[in-house]
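Shown here: the complex without one of its protein chains, the others still in place.
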Amino acid sequence: MSGPVYAVKNLVIDLYTPTVSVRAVDGVSFEVNSGETLAIVGESGSGKTVMTLGPLGLMPEGVTIDLNGSVTAAGQDLVTMSPKKLSKLRGGQFGVIFQDPMSALNPMLKIGPQLAEQARRFAGLSAKAARKEAVSLLARTGIPDPEDRYDRYPHELSGGMLQRAMIALALAARPRVLIADEPTTALDATVQAQILALLRQIQEEDGIAVVLITHDIGAVSVLADRVIVLYAGRIAEEGSAIDVLTAPVHPYTRGLLASVPDFRSDTATGTREIPGLPPDQTRLLPGCRFADRCAQAITSCRRKRPEVTRVGGAAVPHRAACPVVIAVEGVARHA
Amino acid sequence: MTSSPCSSIRGFAAPGGSDIQFSKLPWLVLTPALVFVFVGVFAPFLMTHDPAAQDYTAILKSPSLSHWLGTDYLGRDLWSRIVGGARTSLVAMAFVLVAALVIGVVIGSIAGYVGGLVETILISLIDIALALPSLVIALALMGVFLGENFDWLSDYWKMVLALTLAWWANYARMSRAVVIAELQQPYIEAARVMGASHLWVFARHILPHVLGLVVVYASADAGALVLAIATLSFLGLGVAPPTPEWGQMLVDGMSYIEEYPSLVVIPGLALTAVVVSFNLLGEAFALQKVPRVLKGRLLRRKRAARKEEDLARTKAESQA
Partner (left out) sequence: MPEAALTENPASDPTATAAAIDVEDLKVHFRTSAGRVRAVDGVDLNVKIGAFHGIVGESGCGKTTLARAIVGLQSATAGRVRILGRDRAEWQSQDRKGFARAVQFIFQDPLGSMSRRQSVQQTMEEPLRIHGMGNARERRRKVEELLELVALPASVLDRLPRSLSGGQRQRVSIARALALDPEVLVCDEPLSALDVSVRAQIVNLFARLQAQLDLTIVIVAHDLAIVREVCSAVTVMYLGRVAEEGVARPLFADPAHPYSQALLFAVPSPDPRVEATRSRVLLEGDPPSPLNPPAGCRFSTRCPVAVGECRASEPTLRGVRHGGRAACLLADRTRHPVL
């Protein structure tokens, strides 16, 4: 399959609550292609979750959300779609994995039937086939003794097993895009490694697109083909995982990576930090959002919005939103 | 940036506990309750006549300049009796509320903080007191108090005592719940780690939460109490004549309901307005805990402001 399965263009998302108006996403464009794993990296407040789940209508109650721009999936524009249609499209096209499995699984129902129901509704299987599918999904996600687990309630499973059951649930509708929102954050190191390996295996076997929303650089390094680094609702840098993680251009990406020590290397000279705090997103100010924390910032950084510009000639476009570094370090512009 | 949108997604729930924003209450519907309190407090200045003074030359008069709401069958000024009745109810209500609140908070807090056997015993006590409607308990207690052993108490204080004993349990139950909930908060442990004594923890951290909730509940509960006082007096068990009281006025007016309905309608309306108003206060407090969605004019205004800001930024950036 070719072409993007999910394309976002000039997306702007404003959130309104009775107390604050926040520009959560501030003009972002990206595409997700089938067969690739795209990691969206950012810290809390960067807009990574809102940007990915907002257009799908997955937003909390009590928030008014305004979308501007275009979001395309399966040839249809999600921004103008009715909630009912959106819900149907979402069920068939997108599978979502959350940080907390209990937010996806119904604690009152047995696990197997929940999976079978998804398979019946969205993948159009018969009741019998759906049951078979559910059992095989449990087996595929590495749950031992799936026939037995089919009839278990969520509370009877351990944390790692629940995570797997939720992944199975997300796959039951045979989605084209699997969105994983901080799938490993709450897990222990050894279980984290298992879940990351499972996601990778699923992605390779099914050739579906995986969108990984995370702040964990390690998870990105394990899974991602391509990375988007988000800062304060804007793309700071994007490119192949190798380019972005090993040859970062944007000062924010560099700072972020420097604050993650790698204990395998012996060159570590203490953990470096990014000074200061993320900007106030309730106000729209001109210029680069990172300028206040950036050692390389010059006057023009606070005046003009930095364009996301291609650097280098890598096959997977490497882009960064920092004209200063590009100019100073002579990072070759793509012809 | 203080509350980030991402973390807020999971955390947009209403603030927990008793954090209530008084600025957002629908003040209009609360007018009767406020008027009631005002009238009760300033009754002596608002009464045009002695509410107990009988004037046989002016029996059952229609409203006039000297008797704004007319007079009753003993020639007493109806306006002054309504005002005086407000005062009687307000004072009795205040006595009962304060006493019930103090007893309830003390018992509930001990149960919640101490735990163990003490809690079990106190909970049983609370459960017994909550087993029947408060008014039924108050009526039963009045029955007991009317016996000879209690002759040293005036009828008024018997009513206050009966209502207090019927009313405290709700506050005790609530206080205990708040104490238990707060005790589970990590900040209590934090205070203990800092060396705080139990007394410090209770007085500085837990009591404010308990009082915050209980006082709010009490203000909403006031309507039920006004009604209970009127009910007891209506049944001849509460405030004795000639003290003006709305329940009494209803009884007095009953005999003349055909010819002079205003004798029943006016105290009835006063009572209804006050009770409904206090109940709405309770509703308003309850609604505070439901997360609010921004809509209507405020949302349009915020959207417009955002658009303007966006344009200003675009302009500034294009000039740079």
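A and B label the chains in the order they appear, each numbered from 1.
By definition in this document, a residue touches a chain if its C-beta (ideal position, glycine included) is under 8 Å from a C-beta of that chain, and two chains touch if they have at least 3 such contacts.
These numbers were taken from a predicted model, which means no experiment stands behind them.
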> Among A:Ala74, A:Leu277 or A:Val328, which residue is in contact with the omitted chain in the full complex?
Replying inline: A:Leu277
> Among A:Leu11, A:Ala209, A:Leu256 or A:Cys288, which residue is in touch with the absent chain?
Replying inline: A:Leu256
>> Given that one chain is not shown, which residue among A:Pro18, A:Gly91, A:Gly218 or A:Pro286 touches it?
In response: A:Gly218
>> Using the touch definition from the top, which of A:Val191, A:Ala297 or A:Ala314 touches the missing chain?
In response: A:Val191
> On chain A, what residues meet the omitted chain?
Replying inline: 43-44, 158-161, 188-194, 196-197, 215-222, 224, 241-242, 245-246, 255-264, 268, 270-275, 277-278
> What is the set of chain B residues that contact the non-displayed chain in the whole complex?
Replying inline: 1-4, 7, 15-17, 19, 185-187, 189-197, 200, 204-205, 208-209
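One rule holds in what follows: only the chains that are shown with their structure count from here on.
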>> So the centre of each chain is just the mean of its C-alpha atoms; given that, what is the distance between chain A and chain B in Å?
In response: 50
> Which bits of chain B are touching chain A when the two form their complex?
Replying inline: 1-10, 12-13, 291-295, 298-299, 302-303, 305-306, 309-310, 312-313, 316-317, 320
> Okay, in this complex, where on chain A does chain B touch?
Replying inline: 14-18, 20-24, 44-50, 59-64, 66, 232, 277-287, 300, 303-305
